[in-house]
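In this view, the complex is presented without one of its protein chains, the others remaining in place.
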Amino acid sequence: MNLSSLPLLIQVLRAPASMAALSLEQWELLLRQAGAANLIPSLHGLALDYTEFEALPAPARTHLRWHGTLARRHVQAVHWEVNRIAEALAPLDGQVVLLKGAAYAAAGLRAGHGRLFSDIDIMVARARLPQVESALRQHGWVGSPHDAYDERYYREWMHEIPPMVHVRRESVLDVHHTILPLTARARPDAASLLANARALPGLPGIAVLAPTDMLLHSATHLFYDGEFNKGLRDLFDVHRLLAELGADPAFWDALPARAHTLQLERPLFYALRYAILLLGTPVPAAVLAALRAAAPAPPLLALMDALFERALMPLHASCAGTLTGAAHGALYLRGNWLRMPPLLLARHLLHKAVLSKPRAI
Amino acid sequence: MRTWQEETVVYNDLSGDTHLLGAPATTLLTLLRAGRASSAVLGAALCSAFALTPGEELDGDLDELLGQLRSFGLVDGPCWVRPC
Partner (left out) sequence: MSAPAPASTLTVAQLSAADLRARLRGPGLRLRTGPFVLALRSTIAEVADGVTLMYADYPVLGPEHFADFHINMAEATGWHRWVRPQVHFLPDGEAPFQPLPRHHAFPLFEWSFNWCISGRAHDWLILHAAVVEKDGCAAILPAPPGSGKSTLCAGLAHRGWRLLSDELTMISLTDGLITPVPRPISLKNASLDVMRAYVPGAVFSKSVNDTSKGVVTLMKPPAASVARAHELARPAWVVFPQYVAGAAASLSPVAPARAFMQLAENSFNYNVLGAAGFDAMTGLVERSSSYQFTYSVLDEAIAVFDALPRPAR
């Protein structure tokens, strides 16, 4: 891959300190690409960590700061939701494992910085689902409306029950019992994931996946979910997780074997491959060697390379893609997170007749 | 927290919510922010501030007010947990 032909956003994610040298015109382009990929809040964090923020051009600081405000509010909302979930479920026996963004935020991981999302994902043992649902209902979560087919679809085939919505806060909670649909070819052992989960200090009953498992879930989520409009952001998650979790050599030592046990070697192979190619993620050679056997046959690999390169590019006209990009402002508009009673976001200007139907992020 | 003409607006930086409270709720909140207080102490404070008579009705109202404050996350309840 020719480095200089990579979109500016990707060059910046590879080398955040390079933001210090950008011209105003480049900043405008960077912000547009990052906006399309829902990554401006993350850029704000990167700029704070890797540059002399106050020395950046004023318009850049302004726009980054605007999104920093959103990120700050989001973290507050996540912590509150996790808090409320803990209160509802702590009295029950057994763990509640936070997944994805909520986990990164609760565990204080860098992957969580500036990462906005609309649903909280948790995982519990399948056998406990009825009690968990019941406890959640008692605390104000209700099932979202759907028909009998959807109900069956979720309960029999998927890895989660239908999304629950909190009646007052309007936040959305996805309760999983494993990390892949039951119909997927790979069947990672949910009991093993739960057994290895790490408790969070200060939050009784709440845990996050073990580091290897967290990374594997992120890799799986990226390549199984099929919604590549969030692809770059999800790959960036992998990149940041590896940087932080990989500081411990034991993490790398355990990773290939764990991937094998959970039947997730193929997604790990792809995640590492594209993280290295696109974002320059440092990965020990020994790990790559251990995964060589998990690679697909060359023709398939070439096809996947072409597909993923396209899919993982920021979806912005300047990156030669289509303009259907990641939700950005739409995230804010939908506002499950940010609608806190008794004050509701004034929506009258937004002429409800013209709003798109809300879609899951 | 800011009070004008006996009504108070309060911002809860845990939940991000903003609430409008009447004088009795404000009195309770102010007391509880200063430290733990038993129902008896809270009841007595309300009585003296608003010239109320102690008794079952007051206790009921007090419980309700406290329940509301708790449900808004403005005061600690028995199952309170804080994020790490």
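Think of it as A and B in the order they're written, each chain with its own count starting at 1.
One rule holds for everything that comes next: contacts are C-beta pairs under 8 Å (C-beta built on N, C-alpha and C of every residue); 3 or more make two chains touch, one makes a residue touch a chain.
This structure is a prediction, so every number in the text was calculated from the model and none was measured.
Student: Which residue among A:S18, A:Q76 or A:Q263 touches the omitted chain?
Tutor: With A:S18, A:Q76 or A:Q263 as choices, the missing chain is touched by A:Q76.
Student: In terms of residues, what is the contact footprint of the unshown chain on subunit B?
Tutor: Interface residues of subunit B facing the absent chain: 2-5, 7-9, 11, 13, 16, 18, 20.
Student: Suppose we count only contacts with the excluded chain; which residues of subunit A make the list?
Tutor: With respect to the unshown chain, the touching residues of subunit A are 24-25, 27-28, 32-33, 35-36, 38, 57-59, 62-63, 65-67, 69-70, 72-73, 76, 229, 316, 323-330, 332-333, 338-340, 342-346, 348-356.
Going forward, only the chains that are shown with their structure count from here on.
Student: Residue numbers of subunit B touching subunit A in their complex, please.
Tutor: 13-20, 73, 79-84
Student: List the residues on subunit A that touch subunit B in their complex, please.
Tutor: By the definition above, subunit A touches subunit B via 73, 76-77, 79-80, 82-83, 86-87, 90-91, 106-108, 200-204, 340-343.
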